[in-house]
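Only a portion of the chains appears, each positioned as in the full assembly.
Which chain is which? They are A and B, in the order written, and residues in each are numbered from 1.
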Amino acid sequence: MLGKNVWTIADGYMSDTTKGELVSHEAVCVLNLSGSDANINITVFFEDRDPIRNIKAVCKNERTNHIRLDKVVLDDGTVIPRNTPYALLVESDQPIIVQVSRLDVTQPEYALMTTIAY
Amino acid sequence: MLGKNVWTIADGYMSDTTKGELVSHEAVCVLNLSGSDANINITVFFEDRDPIRNIKAVCKNERTNHIRLDKVVLDDGTVIPRNTPYALLVESDQPIIVQVSRLDVTQPEYALMTTIAY
């Protein structure tokens, strides 16, 4: 079956800048071809503080979900801080494919980067 | 034999912007070193609608094909929508190598990103 249940990404970062309609952000892009809906749990790791755990998302079968990390809000109001290096662990109860991309608009023109997760 | 028959890419997106001669697009770049021509079938998955299936392409042996996703038109007129997150499944009857790249010209200067598919 295509994909894996556990993925990691070591370079996460969102600056606090916006330009017009664009806002710096990262997205955890998921593809689910497993045959069942996938329940996803994301943990965010930092350099000098405890992880943020239990960010939940769903990716239905034969669907993609581009999870915007700048829009995550936990029940207690926790958000992923900006201007702060982080890393990600993405766990799923079904095998999925994960790719992470960053849009950065720190300067007038923006930059994009992406990589398949590990 | 070099390559695989099935590849996936989780982060697909084409904005609707153009700048001069450049238009935002993604390309599924294929290399075929299998010894036979490769018949390729691409499926496009979305967040909240059914997939677009049966996008056909050929990559001859010892050739590359940089398949422009913004130029795909199915027999019934279907095109891949812009400003819409998607993901890709690339299937081939011969082992191939697949890399996907995006050129985005949303702002005056453009951005590039690429990754080997999974």
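The criterion applied here is as follows: a residue touches a chain if its C-beta (ideal position, glycine included) is under 8 Å from a C-beta of that chain, and two chains touch if they have at least 3 such contacts.
Values in this document were obtained by computation on a predicted structure and should not be read as measured data.
*Asks:* With 2 copies placed here, how many are in the full complex?
*Replies:* Altogether, the complex is made of 4 copies.
Keep this in mind: only the chains that are shown with their structure count from here on.
*Asks:* Taking each chain's centre as the mean of its CA atoms, how far is subunit A from subunit B in angstrom?
*Replies:* About 22 Å, centre to centre.
*Asks:* Could you pull out which subunit B residues touch subunit A in their complex?
*Replies:* Listed in rising order, the residues are 6, 8-13, 45-48, 50-51, 85-89, 102, 104, 106-109, 111-118.
*Asks:* Residues of subunit A touching subunit B in their complex?
*Replies:* Interface residues on subunit A, with respect to subunit B: 2-3, 19, 22, 27, 29-31, 33, 62-66, 97-101, 108-116.
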